[in-house]
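Worksheet: the structure to be examined is printed underneath.
Shown here is a partial selection of chains from the complex, left in place.
In order of appearance the chains are A and B, and numbering begins at 1 in each one.
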Amino acid sequence: MDSGREPVYLMTVKDIGAAPSAESHLRTRETAAPVATTPGGGASLFCQPLGDKPMLGQILVAVSLLLGGGAALAAVQAPPKDFSKETLECVACHKKNNPGIVQQWGDSKHYRAKVGCYECHKANPKDPDAFVHGRQRDKTYISIIVSPKDCANCHEKQVKEMTESHHAKAGRILGSLDNLLAEVVEGNSGLVTPGFPQGNSAAAVSGCWQCHGSQVKVLKDGELDPATWPNTGIGRINPDGSEGACSACHSRHRFSVAQARRPENCGKCHLGPDHPQEEIYQESKHGVAYNANVDKMNLESPKWIVGEDYNAAPTCATCHMSAARDLPVTHDVGLRISWNNRPPVSIRPEQADAKMGLAGAIIDWKTRRNNMKKVCVACHQETWVNNFYTQYDGLIQLYNEKFAKPGLALMAAAKPLLKPAKFSNKIDWTWFELWHHEGRRARHGASMMGPDYTHWHGTYDLAKHFYTKLVPELEQLVQQGKASGDADKQKAAQALQAKLDEVLNSDDHKWYLNKLDPKQAAARKKAAAEFKARYAK
Amino acid sequence: MDSGREPVYLMTVKDIGAAPSAESHLRTRETAAPVATTPGGGASLFCQPLGDKPMLGQILVAVSLLLGGGAALAAVQAPPKDFSKETLECVACHKKNNPGIVQQWGDSKHYRAKVGCYECHKANPKDPDAFVHGRQRDKTYISIIVSPKDCANCHEKQVKEMTESHHAKAGRILGSLDNLLAEVVEGNSGLVTPGFPQGNSAAAVSGCWQCHGSQVKVLKDGELDPATWPNTGIGRINPDGSEGACSACHSRHRFSVAQARRPENCGKCHLGPDHPQEEIYQESKHGVAYNANVDKMNLESPKWIVGEDYNAAPTCATCHMSAARDLPVTHDVGLRISWNNRPPVSIRPEQADAKMGLAGAIIDWKTRRNNMKKVCVACHQETWVNNFYTQYDGLIQLYNEKFAKPGLALMAAAKPLLKPAKFSNKIDWTWFELWHHEGRRARHGASMMGPDYTHWHGTYDLAKHFYTKLVPELEQLVQQGKASGDADKQKAAQALQAKLDEVLNSDDHKWYLNKLDPKQAAARKKAAAEFKARYAK
């Protein structure tokens, strides 16, 4: 994909170092001159010639050093001058035993920058997961896990941002409803491994942990417990105590930036009944444009400023992480979102950050929304963007006020009437899906302009299950409570009945009791008659 | 994507103007000579050089003019000779403020034909959404919305066809069940905007309207009410009274024909639980072939005749809109379909057109089916095509007779026993999904040979919900009616009971009462025993 175009962007350091603009960018085509001319010299390691790419590694590094953390390029520290002898030893065996790994690395920027196996996998003998590997004559210590701390040796800024983000905290779901589900309701303790004689739940191991991250357990000699590894969950808790897994997105061993920028990359976790972000994106105009124009997306370009280096479509990365003209790259994915749609009632992201003790607690939603708008205006006029936010906010408000807050209040009133074990009542599942699945689909659908998810998978399912499941199940609880002969339950049943009456008689729900305002009812009746005349079979 | 091949198709006007055929088409390779040689001259506007494309604009236009509405090429009227001064003024600001828009346009055929911002956005001062924009010295009136009327200035034929199609009427769902759902059941009037002090439903605004179209409301100075814009719903009702949004499919500002021909483009709306056309296509042999051979699809070619310009696979556009050898392009998507599967019972498309007052009322389904067959035979032998239609018709008949007609009759009999507010009865949802979701999935699945949608998402779900939801819910209504003490209800309950007995004792349903013909029952028992011997755990 356009590999021939790549060097042009990189060869003139001063132009790129300057404030990026379309004009300066183009001049590189005329004034391009290589920063470094020594070939990579790594060809002997590989069977496949590297074509016109050998010097790219050095160039990249040189550019990066000069840039010093520029907005659009990843800043990395000084790389080695040549492949280390340890790396050469790794490659000697693994190219025979696991050739794919070595070849992927050979196609990576790491290879071109002489950053090899050992540079990432080396370990301090005292590291909990360090072990001696290879021919042992050098007592070479390595570890299997390359943690964010390891990556930070070169990519400090990126790791710092990621560490401050919700991504790094994804492993902290212990104690959540989802966690109870996987460990108890869906699971058991049947997956016994050396590190866990008491067992783990296979539903958690092959389910939750693969996105949220495992707490990696080290056995003897640096071996990792099989329940906890393989694992590239983004909130993985590593043997060195760090949180996060860079390889969740930057898949080893090619570490392709193009792959990281593609929507499917995020879609490994951001999909499905509870947060179908990838499906929503793919449905949206943005996804349609992306799929039709992926070859014009310039995905391999180190400098990747929307509206400058590409214009065909945004990907997840574009809006949530990558650079716009007046906005730097960030690896904290929350810095541009103005609603946190995770909880039953949507809240502002700074509230969520405060709860979790994150640095983002001081960055209010308006600042974050303004950040996002800097991306939007690359392709949309300002009024368009503001109007979109009116529509989005409207959907959040509808969800919060009509379904979430009444639902929470009803469930609180229902609590004394429920069996004590969470999820042993059918209504536990009903309510969980209302906010955790359907309510999120509606909210996320509106946030990314995917109408099918906003409506059919969102508000339609919300309404359907509110009226045909939640309400009847609450009514049944009232009945059972009243008939229970238990004074406490009878009182609770009366309170629940009162709350339910209040909700159903409110403006949002009174249609259900056939109490629509006469004027509105008449207007609807007329419209329905007209529709029937137009369409009826 | 094969851009090098493109000019070949265009350079010899007389060959293309003749009746298209594989032979004449190839000769262009030998006799090709450019029609126009003056470079585009627009390079100074842009940072990105246009490579080998600059003269394509003029060529295209010249070709089009000579063709005069030829089957495979879009006929457009005479374009301007140079960029207008108004357009140059637009570009001067917007390339700074919204560079993506300008770049997309720079990659479009519009740019190459000197059709710029002003040519599409210019407005008559009397237009309801006209406003003065720019430096105002020229009192330049523009409008934000480019309506089909505007597009018709150059693309008259296409707009006329679209305007006669169901696409243009998609905004007329006011009064439908879907509309009741979004505005009342799922929604409220909480989205208050300047143009709607009484509010709109956010579920409609971010849901329905994004596919069906909004009725755009103009505020002061040409500003558009944020509930009604941004909106690219295909049935949008525009300030000038026209129906439709060309940008629903021809996304601004690249207006890529390749994108419009891709299945994802249609999939922005044609997907999901109620009409998963895109999912069905992607599953089908057609979709599989498309994905494997997209690079061979010649998607950018102005002339795009199936079996001539491409043969790897059809897309949605191929079958429903684009040219075959003996069939012209059309923007009326209904002219090749022989069943309208929208209503509870499938009808013929001419019936639907008559109801809606469309010109298609005089074109019967056989004519439309023959149109479609002209597409099919490009790659399938005639008997194959006829046999396919036997299979498709069989599925429609099964659905209509076994589920739809009995279902309608049962629901009519149930009506006196229901609560008056539509969707306040669980059975309202059950029946709605049976025909509107599951029944459509079965029918659409068969129409495009997607077996998973025909069966698992279609007839399986139909049967499951007919027998485990609809029938028990009807039985409960009978019981409640009988126990009501209300003579009218008791009578209605008896009538419903009779109808239900009639349906369940019919040949299609008597298996449910274990009344399968003894011969058939024996044959099944034998087959089941054989199967068990082969497969049982």
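The rule is simple: a contact is a pair of C-beta atoms (placed from the backbone, for glycine too) under 8 Å apart; a residue touches a chain by one contact, two chains touch by 3 or more.
Note that the structure is predicted; figures quoted are calculated from it, not measured.
S.K.: Total subunits of the complete complex, with 2 given?
M.R.: 3
In the analysis below, only the chains that are shown with their structure count from here on.
S.K.: Nearest whole angstrom, what separates the Cα centre of subunit A from the Cα centre of subunit B?
M.R.: 31
S.K.: Under the definition above, what is the set of subunit B residues touching subunit A in their complex?
M.R.: Listed in rising order, the residues of subunit B that touch subunit A are 1, 47-49, 94-95, 97-101, 103-104, 107, 172-176, 179-182, 184-188, 190-191, 193, 200-203, 205-211, 223-224, 226-227, 229-230, 232, 251, 254, 256, 258-259, 262, 264-265, 267-269, 271-274, 342-345, 347, 352, 355-356, 419-421, 423-424, 426, 429.
S.K.: Tell me, which parts of subunit A touch subunit B in their complex?
M.R.: Listed in rising order, the residues of subunit A that touch subunit B are 22-23, 25-26, 29, 282-285, 287-289, 291-293, 295-296, 306-308, 311-312, 325, 377-384, 386-388, 390-392, 394-395, 397-398, 401-402, 442, 445-446, 449, 451-452, 454-460, 462-464, 467-468, 472, 507-508, 511-514, 516, 524, 526-537.
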